[in-house]
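Up next, chain A:
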Amino acid sequence: MMSTESYSQKYPRYEIRIAGSGGQGIVLAGIILAEAALLDRKYVAQTANYGPEARGGNSVSEVVISDTEIDYPSALELDLLVALSQEACDRNLSGMKEGGSVIVDSNLVTSVPWQTAACLPFGEIAHKAGDRRAINMAALGAVASFCPVISAESIIAVMAKRLPATKVEINRQAFDEARQAADNLRTQPQVCQNQSEA
Partner candidate 1 sequence: METLLLEGNEACVRGALAAGCRFYAGYPITPSTEIMEMMARELPKVGGMFIQMEDESASLGAVMGASLAGLKAMPATSGPGFSVMQEHIGFASMAEVPCVIAHVMRGGPSTGLPTQPSQADVMQAAWGTHGDHPIIVLAASSAYETYELTIKAFNLAERYRTPVILLSDAVVAHTREAVTLVQADMEIEERPQPTVSPEEFLAYGDPGNGVPPMPPFGEGYRYHVTGLCHDVRGFPTTRSDEVDFLLRRLLSKISRDSDRLQWFDCWHENSETMVIAYGCVARAALRAVREARDKGLDVGLMKLKVLWPFMSTTVSNVLENCRRVLVPEMNFGQVSREVERVNQGRCEIFTLNKVDGTAITPPEIVRKLEEMHP
Partner candidate 2 sequence: MKHKEHLIRKYLRPSKKMPTIWCAGCGIGIFMHALVRAIDRAGYGKDDVVMVSGSGCSSRIPIYLDFNTLHTTHGRALTFATGIKLAKPRLKVITIMGDGDAIAIGGNHLIHAAKRNIEIAAFVINNQVYGMTGGQCSPTTAHGTRTTSSPYGNLESAFDISRVVEAAGAAMVGRATVYHTPLLDRLIDMALHKKGFALVEVIAQCVTYSGRWLGLTSPADMMQWQRDNCVRVERAQGLSEEELAGKIVIGVLTNRERPTYNDEYRKLFAEVSKI
């Protein structure tokens, strides 16, 4: 009766963790991803963990996506980690799945001991788009590029719904810019400048 395939092989999950510090919009980014996954008719669970500080402190948001009902809602092995601070990167690499990808802000994270890391200046991209606070949506642009289970269209649709009307355009621009940059990185694989020896 026993199948040779394990339960997790039979029913794979895609796990994303976005980590940074309070005030970077980490939780909102997670919610937007989760809603986008829902639009794409996936099963999804989104969790958040943060300290007592309203600003600063460690902030983590996870999104688990699957084609079947999700039993355990938190991440078990990360397929994708987005780190928007050095501390966030250092703390969370241990949760990575072998072969998973790490996306970091190239200005905020200087050391990424991981093979497949994409370093992009999300803060700068957001600033150029018109508001540095759009750093979270810029990071989602890279997620859209790396994550095969959520469509960029759905993320864009949810952004338009969830963000204040006056901020949608700026955030959309930051998202598109970062997504394009991430696509380029993926098609022309290059070693991240800041990557230290793994």
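Brief remarks on what is shown
Simple rule for what comes next: a contact is a pair of C-beta atoms (placed from the backbone, for glycine too) under 8 Å apart; a residue touches a chain by one contact, two chains touch by 3 or more; residues count from 1.
Selection rule, in plain terms: all candidates are chains of the complex that A comes from, given by their letters.
Because the structure is a prediction, the values reported are computed rather than measured.
The candidate list 1 or 2 contains one chain touching chain A in this complex, and it is 1.
Per the touch definition, chain A reaches candidate 1 in the complex via residues 2, 6-8, 31, 34-35, 38, 43-52, 70-74, 76.
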